[in-house]
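Some chains have been omitted; the remaining ones sit where they do in the full complex.
Order of writing sets the labels: A and B. Residues in every chain begin at 1.
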Amino acid sequence: MDFTLSEEQALFRDSVERTVADLFPFARRQAAVATEEGYREDDWRRLAGLGCMAAPFPEACGGLGGGPEELMLIAERFGRHLANLPFLASVVLGGHAVLFGGTEAQREAILPGVADGSVKLALAHGERRARFDLAPVSTVARAEDGGYVVSGRKDVVLYGRAADRLVVSARLPDGRDGGGGTGLLLVPGDAEGVGRSSYATHDGGRACNVLLDDVRVGTDALLGAGGDALDVLERVIDHGIAFLCADAAGSMWRVYETTLEYLKTRSQFGRTLGSFQALQHRMVDVYTSCELARSMVFEATLNLGADAATRSRAASAAKAAIGEAARGVCEEGVQLHGGVGMTMDVPVGHHLKRAMVMNATFGDARHHLARYARLGRAA
Amino acid sequence: MDIGYDDDLERFRAHVGSVIRDILPDDLRDKVRREHAGLTPSDMRRWTRILHDRGGWSVPGWPAEHGGPGWSYERQYVFERELALNEAPPLNVFSAGMVGPALIEFGARDQKRRFLPGLANGDILLCQGYSEPNAGSDLASLQCRADRDGDDYVVNGVKMWTSDAPHADWMFGLFRTDSSGKKQHGITLLLIDMASPGLTMAPIRTFEGGDELNQTYFDDVRVPAANRIGEEHKGWGIGKYILGMERFGSAEVGRSMGMMRRLKRIAAAEPAAGGRLIDDPHFALELARAEIALREVELTERRMLFGPGGPDAMGFEASLLKVRGTEVQQKIMGLMVEALGSCGAIDAGDMRPGGDNAEPLGPDAAAHAGRVFYNLRKSTIWGGSTEVQKNIIAKAVLGL
């Protein structure tokens, strides 16, 4: 049992905090959200310079040899300051798909660019009809002319338009590995036949639908030695879940702090709001939720290296718990801010949006409670 | 005892329902189906006019002499419910249910003549000038001053959270005319022409992107004393009366019932685990819970409205309808966002027809679910926050 950051980690966290706080004061953040891609390339480069993108990758791939703990530290800072960047998309999802799914050659070819921020990836996996289930994939990769022809549609691909390369899940042709499992293919974002219609998510992030209309790629586009990539996807998305949980926890703590500050300063009926016992007890509940969420971030993060069942169960426990808690805390934050909480220029409402988007990404609380129960029965 | 409509009321319901379906323009119905997203003040003027021309249906509780059909409370209730269930816009509550009845009760003959026809036919839109930056939950501490100067009041100060101020013709508001006594004293109710010199507005954007709210600034705005409703310094009572008049409104049961129908349509269309979301056992249970919670509020509202003494006998216990009704409505809107799965993350701005997003994701009716969900966070804050309502119940009903 060790709940203390190493000295190196603490320094890293502090420098990320300073930089993110510097890049995302609320007004500047809002201006970035209003740009075409929803973030500033300059900001991205500054964080790359700090080693954020390199942090989780092995040194052989241009990384700094960190892992889940470093991702957690970054995510908490992002959530705290409502930072919007294609970090989850490129580093956590795309990067880890290559890291876990690629051959050594692919990892060494692709990851250095991801790690220095010069290349952005995105994971194009979800399809609307599958809702939150990972297994159903209707996008198809046909074998043709010594390569693959990919057709289908992917929905709500996070930062898909900003990506240089898409990691696309598709059903592989029969004959290879017997039944034609699901494979992951690297598709250049500007390949012929790729359509990407981008839109904003509620939290000011970006996503897009990806239409794949007979997109041709070589055999080397297939990540790894082939075989069903569902295990890789589960692992990658559990990393995404842990990242989102840490982001949400950072966001919750900020809502707690700013709401507490508001209650201490705002007066009604001749007293500060914070002197009303009913509000005090509710703030204690908010505080409690934040402490519990912090614990569940550890649960998700520190089990990412465990066996698949333990890892996924921990991720689902955290996603279910923090998903509900983040929404609850942010709703309380808005309510306790009163009318002020309803305004565009006050961050608390934007934290609520972030919580709602977090719940809509990789499965809501009900989905993860059910997954948790299912994995528990299997165990 | 009977929790439903008797034969007479049922015939009335069928009649007004069929008329509503008849006169409701498609574009208005489509906006209602988008959970009211995009319903503009001019839409409300148009709808008020349509209802008005049908026989004064825009002001169902007003007596015939003022242009209304003079319906009984039961009929008003049924009519408003039918509007919601047929996915029509609601009545203009400021005109029909709040300021109109107050004018009929307390207004001078001349005031009635000047204002009532326009309120009934939609020519006059009102906005409400109650809240101020330092008078929210604690409304009686309002400070916006109206100083008597001959036949006028001279108004100075700021009003906050004024909905649709730029589209309104008149504001009904509470102003401080005397600061010497306890704070509920010395408040006066004025009607102010929004075109008055010295009156300016600045929009307050809400976090979901809405722009219906405003701050309204008064800089030596002259208001004829003839526009005062009731006595000077005695506006607090009338102001509270006006709020209390909203008998059929604050719980928003009708609107929530419409939402619930739409939510079920969406859940029946959304995919889940190879079938429909509505058949997913976990989602179905939440849906059932919300539906039952809504039914609880609906029946409790009926009980309170139509118990012994009727609507006029409703006391402070009615505050629980607002508390619980808004909670349930927020719950339903939350489920609508959740029903959309990962598409629930998408901001409505880009899902409008012609938007960047070529093909709308999720059922079209839910395109605005997220924004409406955020917007409705206000409903537990405004019109007397949940906290204020609980204080009221604790004191007035529980005797604590």
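Heads up, the rule we're going with is that a residue touches a chain if its C-beta (ideal position, glycine included) is under 8 Å from a C-beta of that chain, and two chains touch if they have at least 3 such contacts.
Nothing here was measured: the structure is a model prediction, and the numbers come from that model.
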What is the full stoichiometry, given one copy per chain type is shown?
A x2, B x2
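By our rule, only the chains that are shown with their structure count from here on.
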With chain centres defined as C-alpha means, what is the inter-centre distance between chain A and chain B in Å?
39
Of all residues in chain A, those that touch chain B in their complex:
126, 128-133, 136, 155-156, 197-203, 207, 209, 268-269, 276, 278-279, 331, 334-335, 338-339, 341-346, 348-350, 352-353, 356-357, 359-361, 364, 366, 369-370
As the complex stands, chain B meets chain A at residues 131, 136-138, 141, 160-161, 204-209, 213, 270-274, 277, 282-283, 286, 337-338, 340-347, 349-351, 355-359, 361-362, 370, 373-374, 377-378, 380-382, 385-387, 390
